[in-house]
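One protein chain omitted, others in place.
Going by the order they are written in, the chains are A, B and C; count residues from 1 in each one.
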Amino acid sequence: MTDGDLFERDAASAALGITIVERESGHAVATMLVREDMLNGFGIMHGGLIFALADTAFAFACNDSSAVTLAAGADITFLRPVKLGQRLVAHASVRSLSGRSGIYDVTVRDETDAAVAEFRGRSRTVGPPAPPSR
Amino acid sequence: MTDGDLFERDAASAALGITIVERESGHAVATMLVREDMLNGFGIMHGGLIFALADTAFAFACNDSSAVTLAAGADITFLRPVKLGQRLVAHASVRSLSGRSGIYDVTVRDETDAAVAEFRGRSRTVGPPAPPSR
Amino acid sequence: MTDGDLFERDAASAALGITIVERESGHAVATMLVREDMLNGFGIMHGGLIFALADTAFAFACNDSSAVTLAAGADITFLRPVKLGQRLVAHASVRSLSGRSGIYDVTVRDETDAAVAEFRGRSRTVGPPAPPSR
Partner (left out) sequence: MTDGDLFERDAASAALGITIVERESGHAVATMLVREDMLNGFGIMHGGLIFALADTAFAFACNDSSAVTLAAGADITFLRPVKLGQRLVAHASVRSLSGRSGIYDVTVRDETDAAVAEFRGRSRTVGPPAPPSR
């Protein structure tokens, strides 16, 4: 699997308009524009979609060509409400690795550079990479 | 705000095909069908969308007509991969309340009734309800 | 390893005055009296020791004679301050199991039966039981 393959096949991130703008081992940056169909009943961005952006950045930070690493879990704290039309940026970085487990931190910021959410992902490496889909 | 209003205005949950099938004070049940545009690069459901389903159930369990309660944060553990075509069900229940803070547990199950994710939400009541949108 | 062995060898829980009052597969109850040497600089119980009580109950709920299960991690929410002289009770129960991973919930209550903390532990079974110490 190459870097491109994993993202090209990620239909969910594509449907949410998520773009990976940087990616290297242990680090990734993803962006997303807040659309009308991402607002909850209070008229602010649905927390689940803020999580989805962070989770995508996390997945790209912890997967390279040498193994398949999955999200075992994550914690998110929502710091500020997010409004329609904002472009969010999520920076993901590895914090600690131990055996097959890893901890990755993701900060999601809005256009004013204020942190809107802090996410911490727990990864688990489960095996060698899958063959490319065809 | 009536129960119906909050959900009718929730464009994000609607776009994800989430339906609220039960709702009473401190408890809610939401369902969602796993579509092609919800799969990640590994061909399984994107964890962010499992989170979104749980988060919606959580929001409906902690909001009633007397106040606005927001998600301050949440933790999720992913227990099993979720495949295309599954109908997921998320049960949310209040666990503890203290002042303006609350803890809600949400279990997401697949069609075999196996738990695919355990979510724990932290709520914060921030004020009286907003007037109905018009 | 028998039930008694694991507890008899637990010097840390003994030093904290923790007693296991109930124990069966997937469930345990532990109690602890709040002593002067457990208070922090604000004159209330140190959160780390509330965590330690919950963590002990969790360990006894997830270990039986068939395997060694360790805490991979945990989340705790502190709901109310705890005062000197209170007897706390922690109830731990399994919530979900999947392969070698488990989720256990622990509620810590004070003498008024109010929840003072909600703890969720993540377990990982790592191997067969160790031989009895001698």
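What we mean here is this: contacts are C-beta pairs under 8 Å (C-beta built on N, C-alpha and C of every residue); 3 or more make two chains touch, one makes a residue touch a chain.
Just so it is clear, the structure is predicted and the values come from calculations on it, not from any experiment.
Student: Considering the entire assembly, which residues of subunit C contact the chain that has been omitted?
Tutor: 5-15, 36-43, 45-49, 51-56, 59, 68, 70-78, 81, 130, 133
Student: Against the chain that's been left off, what residues of subunit B make contact? List them.
Tutor: Subunit B touches the chain not shown through residues 72-73, 75, 101, 122.
Student: Applying the definition given at the start, please give the residues of subunit A touching the unseen chain.
Tutor: Subunit A touches the missing chain through residues 75, 77, 79-80, 95-96, 98, 101, 103, 105, 107, 114-115, 118, 120, 122.
Definition applied: only the chains that are shown with their structure count from here on.
Student: Identify the chain whose mean C-alpha position lies nearest to the mean of all protein C-alpha atoms shown.
Tutor: B
Student: Between subunit A and subunit B, what is the separation of their C-alpha centroids in Å?
Tutor: One centre to the other, that is 19 Å.
Student: Just give me the whole-number Å value for how far the CA centre of subunit A lies from that of subunit C.
Tutor: Those two chain centres are 33 Å apart.
Student: On a C-alpha centroid basis, what's the spacing between subunit B and subunit C, in Å?
Tutor: 29
Student: So which stretches of subunit A touch two or more other chains?
Tutor: Counting only residues that touch two or more other chains, subunit A contributes 72-73, 75.
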